[in-house]
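The structure appears right after this line, and notes come after that.
Note that one protein chain of the assembly has been removed; the remaining protein chains are unaltered in position.
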Amino acid sequence: MRKKKEKGLYLSDRPPLTPLKAVLLTISYILLFIYVFVILWPLAQIVFSSFNGSQDQYIRIGGTYEFSLKHFKYLFEETYFLNWVVNTIVIAVATALLTLLFVSFTGYAYSRYRFKGRKASLMAIMLIQTIPSFVGIVAYYTMHSIIAAVIPGFSRQMFLVLIYAGGGIASNTFILKGYIDSISTELDDAARIDGCGNLQVYRLIIMPIVRPMLAIIALWSFIGPFLDYMLPSILLSDPKQYTLATGLYTLITDVRNMHQPVFAAGGLLTALPIIILFIALQNQLVSGLASGAVKG
Amino acid sequence: MRYGTTIIDDIGNEHPRRNLRLAEMGVLEERLESEPKEKVAQIKSELKSLARGEHEYEKSLADMRAEEKAFLAKAPERKTAFEKTLTDSDAKIRKWSLEAMESAARVEFYEQHVELSYDYELLARTHRMMAEQLPEIASKRRQILDELNEVTDELERAKKEDQSQVMADFRQYREERLKKRNDEKAYLKKLYKEGQISSKAFANEKREKDLAASEDIRSRKQLLPIEMLTDRVRYLKHRLRQDEKQALTVLHSDIADLRRKTPIEISKRFPWVSYLTIPIPGLGQLILGQSVKSIFFFIGTLYAYLIAIPYALGRGNYRGQGLFGLISLAKDASRLDRSVIFMIEGVIAIILLMIAFLIFYQSYRDVHKNEQRMIKGIRINNWFETRTTASRSGFPYFASAPAALVTLFIVLLPIAVTVLISFTNYDPSHQSKFSWIGLANYKQIFLGQGIAGGPFWLITGWTVIWTLLATSLAIFIGFVLALLVNQDRIYGKRFFRTIYLLPWAVPAFITIMFFSIMFSPDGPLTNLLHQLTGQIINIKDSPWGTRIVLILLQGWLGSSYVFLLCTGILQSIPGDLYEAAKIDGATGFQQTRHITIPILLFQTAPLMIGQYTFNFNNFSIIYLFNGGGPFEPSKYGNLAGSSDLLISYIYKLTIEKQFQGIGAAITMIVSLVLIFFTWIGFSRSKSFREEKL
Partner (left out) sequence: MKIELNNIGKKYEGRENFTIRNIDLEIDDKDFCVILGPSGCGKSTLLRMIAGLTSITEGDLYFGGKRMNSVEPKDRDIAMVFQSYALYPHMTVYENMAFSLKMRKERKSVIHERVLEAAELLKITDYLYSKPSEISGGQRQRVALGRAIVRKAGVFLMDEPLSNLDAKLREHMRVELVRLHQSLDTTSIYVTHDQTEAMTMATKIVLLDQGKVQQVGPPTLFYEKPANLFVAGFIGSPTMNIFNGEIKEGNFHSLEEDFVIEPKESDRELLKPFEGKKVAMGIRSERFIAGEAEKNAINVKVDVIEMLGKEQLLYCQFPNGKECVISEPGYFEYAVDEDHNFHLDLDGLHFFDAETTERIN
C-alpha cells in the first residue's frame, strides 16, 4: 500500500536546503564520522590483537597479521579465566538477588506506609547515599577476619556480595520508592477489597507493575561487580578467587605472566555480552541512572 | 495525678467512677482546692483514711470476689451437664457450643453486678457477645461440613461411574474450539498479509484469541462432573477454614471494641512500674498483664544481658576487649593482638549496646504509656489487639529491618572505624599496635608535612584540575555529539547512537587497560607517535603527557553517557516549541541557542554534578592506566605519583603502603567535601523536592 512518489512535488515538511545549510550539514557528517573512527579504532585493535597469532606477550600494530585462536586457547588453558568468569557471575547474581530482596521490601514500605521515624530514616538514607563507597576500605579486610571467625564458612566473596548489596540499599530504596510513589494508591485499596493482605498487595499487584524498575535495579547491581576493580583487589588475594577485572589485570602487570594479546582476548569475551546487554537495554539503563540522581 | 470523679475510655468519652472509694477521694481532692484553709487539715485526714482502704465499697467488692470464685469453681460441673445435651460429634463445634453455654451462664451471673465495677460490666458484655456469636459460628461450620460430606460422597460415586461419554464430549468440544481458534488466526493472518492490520495488532489479536480459547476450554473442562466436584470440595474446604478464621476475628475485634469503650479503674496514680522495670524489658508488660508481648521484650532482655553487655565488657570477642578495646587499643595485650581488631570490636560493642538501649527505651516507653493510660481509665491492649496493630503498623519495621541491619554493619560500621583510625598513628611502624594521637594526622595534611602528608596539596590541586577538565571535556563532547546527531537532516541516527554508546558499554577497566598497553614504552600508540613526530615520546614517563592522555581518555569514556542522556532529553522536547520559534523568526542556530541548549542544561544539571563527583573519585582510570605514575620523588616523595588522585592516593596509603592513619584522615576530608557537593546536587533534584522533607 505504498504511495508512489510524485515527481516535482515537494513532499518534505522541511524547508529546502540552502547552500549554507548544505555545507554545515556536510561538516556535521564529517565530524560525526571522525568520532565514529575515534571510537572504533581502539576497540577494533582489541579485536584484531586477540585474533592475531603472530603476536605473543606484546601487542604491536602494523606488524604481520595471522588469524589464530591461540590466545583464546591460552586464556582458557593457562589462566584462571573460567574461574574468574564463574566468580564474577556468582557474585553478580548474588548481589542482584540480595539487592532485590532488600530493596523491594524497603521501597514498598517507604512508599506506602506512614510510620514513626520515616522522615528521619529517609534523611539518613539520603545522607548515606552521598557517602562514597571507598570510605570503609581500611576496615573491610579486618572486618572479614572477625566475621569469618564467628561464621566459619563466610568467604571473602560472600563479604564482597554483602558490601555491594549493602552499599546499594540506600540509593536503590530511594529509586524504587520514587517509582512506587507514582502508582496510584487506589490500586492498593482495590486489591485490599479484593482480598489481599500486606504482602499480597506487593506480590500480586505492585511488584508486577514495578517490574521494569526492579529489572533496572537488578541489572545495575548485576553489572556493578563486572566493572569494579578496587574492592576485589582489596579483599581477594587468591588468583583463583579473582573477579574478571582483577584477574585480567594480572595479565598485563605481572611480568611473569604478561600476555597482552591474551588480555585482549579475555577483554573481548568479557565485553561482548555486556555490550549486547547495553545496546539492547540502553534506554532502560539510562533512565535507571537518571532516576538514581547523583550517586558518585 | 488526681483521681477526679470521672474516668475516660479510649475514645475520650467520660464515665462516672464506680469505685466509690476512689470517687469519694476524687470529690475530696476537688474540695481541697476550693474550700477555705481551715478545712484543709480535716479533708486531708479524711483522704488519708480513705487511702488506707477501709471502705464499704471494698467490702462489697471482696464479697463479690468470693461469690465469683465460687461461681467459677462450678464451671466443670456446668460443663459436664452441658456436654450431655450436645449431639454434634465435631470437636470444634462441641468446643464452641460448650463455650457459648458457659458464657451464657456467666452473662447471667455478671449482669447482676455490673454496677459494682466496670470489670464486671466488661465481662458481662464480652460473654454476651460470645454467647451470641459462637453458636452462629458453630452452626455455619455444621452447614458447610454437611455440604462437604454430601459433595464428597457424590464425588466418590462419580468416580466409580463410567466417565467415557462425557470425556469424549469434552474432547470433541476441545477439538472444535481449537479448530475455531485456528480459523480465526488464519483469518487474522490473511488480514495481516493483505496489510489491513499492523504487525502489533496482529500479535495482540493472536494472543487474545489464544487466551480466549484456552479460557473457554478450561471452563468447559470444569463442567466435567469429576472436575466440578473436586473443585467444589476444594472450595468448601477453603470456606471451612476461611469462614471460621474470619468469624473468630470478628468476635475478637468486637470484644476488643468493648474493651476500648469500657474503662478500667485502678487506685494507682503514679506510673511506678515503668520506672522500676527499666532494667528488665518485658517485666513491666508482664506485670500489666500483657504476657505474650512480654515474651518478645524478654527476648530483648536476653539479648541485652547475654550478648550486648557481655560483648561490650569483652566477653565473647574475637580478640578484643569490647568497649575497653577502644581505649587501650590492644596496648597491653599480647604481641599478636592487633589494635585495629580491638577498635573494630569496640565499635561493634557500641552498636550492640545502642540496639540494646533502643530495646530498653522502647520497653520503658511502652509500659509507661500503658500505665498512664490505665490511670486515666483506658484498658491496655490484649494480645489480639497488640497482634492486629503490630501486623498493620509494624509491617514497615519488619520489612526494613534486614536492610537496616546490613546497612548498620556493612556501611556504617566501616565508616565509624575509618573516622576513628584517622585519629591514630596507624602507619608502617605501628601496624600491629597503634595509639590515639588526636588531630596530628589532620595537622600533617593541612600543613603538608611528613612523607605521607607532604604531597597532599599537590595531589589535591591535580585532582581538582582533573575533575574539572576531564568531566567538562566529556560533557562537551557528549553535548556536541547529541546536538549534531539529532539534527533533522542527519540520516542513520540509530547507527551513530549505537556506535557512540560503545565506550560506555565496554567495561571501562578493559578499555583503560588496553590504552595502558598501547601507551606503554614499546606499545602501538607510542610507536605511532614516534612515526608521526620523529621523536620518541614516552607518555607514561612524562607527568603532563600522562595527565593529558588521561583527560582525553576520560573524555572518550564519559562522553557516551552524556550523549545518551542528552539524546533522551532532546527527543522529549516538544516539537511545537520549535515551530513557535520558527514563526517568531528564529533561525536554526538561534533555536539551538535559545531553546535546545537551555533545556538541556537545565534538565541535565543535577546529573552532571554527579559526573563531576564520579570523576573526583574515579579510581579505576588512574590506577589502571599508569598506577598513578610517573613517579617524581623530588616532588611527591615515595608514596604517590604525579597523576594520582586523592582516591588513588588513599588506596595506596591504606592498602599498599600501610599509612592507614593518614589515609583515613584524607578519606574523611574528601568524604566531607563530597557529601557537601552531592548534597547540593541532590537537594536540587526532583525526587528530593517532591518529597518536601
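Chains: A and B, in written order; residue numbering restarts at 1 for each.
Criterion: a contact is a pair of C-beta atoms (placed from the backbone, for glycine too) under 8 Å apart; a residue touches a chain by one contact, two chains touch by 3 or more.
This one's a predicted model, so the numbers in the text were calculated from it and none came from an experiment.
Chemist: Just one of B:I8, B:L47, B:I197 or B:A212 touches the chain that is missing; which is it?
Modeler: B:A212
Chemist: Of A:L40, A:L69 or A:A190, which sits in contact with the chain we cannot see?
Modeler: Final answer for the missing-chain contact: A:A190.
Chemist: Tell me which residue among B:E67, B:D231 or B:D522 touches the hidden chain in the full complex.
Modeler: Only one listed residue reaches the unshown chain, and that is B:D231.
Chemist: Quickly run down the residues of subunit B that touch the omitted chain.
Modeler: Where subunit B meets the chain not shown: residues 11, 204, 207-209, 211-212, 215, 218-219, 222-223, 228, 231-232, 234-235, 238-239, 242, 246, 249-250, 253-254, 256-257.
Chemist: Spell out, residue by residue, where the missing chain touches subunit A.
Modeler: Residues in contact with the chain left out: 184, 186-187, 189-196, 200, 205, 208-209, 211.
Just so it is clear, only the chains that are shown with their structure count from here on.
Chemist: Please report how many Å separate the Cα centroid of subunit A from that of subunit B, as a whole number.
Modeler: That pair's centroid distance is 24 Å.
Chemist: Per the contact definition, I'd like the list of subunit A residues that touch subunit B in the complex.
Modeler: Subunit A residues touching subunit B: 1, 14, 17, 21, 25, 28-29, 31-32, 35-36, 38-40, 42-43, 45-46, 58-62, 101-103, 105-106, 108-110, 113, 115, 118-119, 121-123, 126-132, 134-140, 142-143, 145-146, 149-150, 162-163, 165-167, 169-170, 173-174, 178, 198, 226-227, 229-230, 233-234, 244-245, 248-249, 252, 260, 263-264, 267, 270-271, 274-275, 277-279, 282-283, 286-287, 289-291, 293-296.
Chemist: Which subunit B residues qualify as touching subunit A in the complex?
Modeler: Residue list for subunit B touching subunit A: 195, 318, 338, 340-341, 344-345, 348, 391, 393, 395-397, 399-400, 402-404, 406-407, 409-415, 417-418, 421, 477, 480-481, 484-485, 487-490, 496-511, 513-518, 522-524, 527-528, 556, 561, 564-565, 568, 588, 606-607, 609-610, 613-614, 616-617, 619-620, 623-624, 647, 650-651, 654-655, 660, 663-664, 667, 670-671, 674-675, 678-679, 681-682, 685, 687-688, 691, 693.
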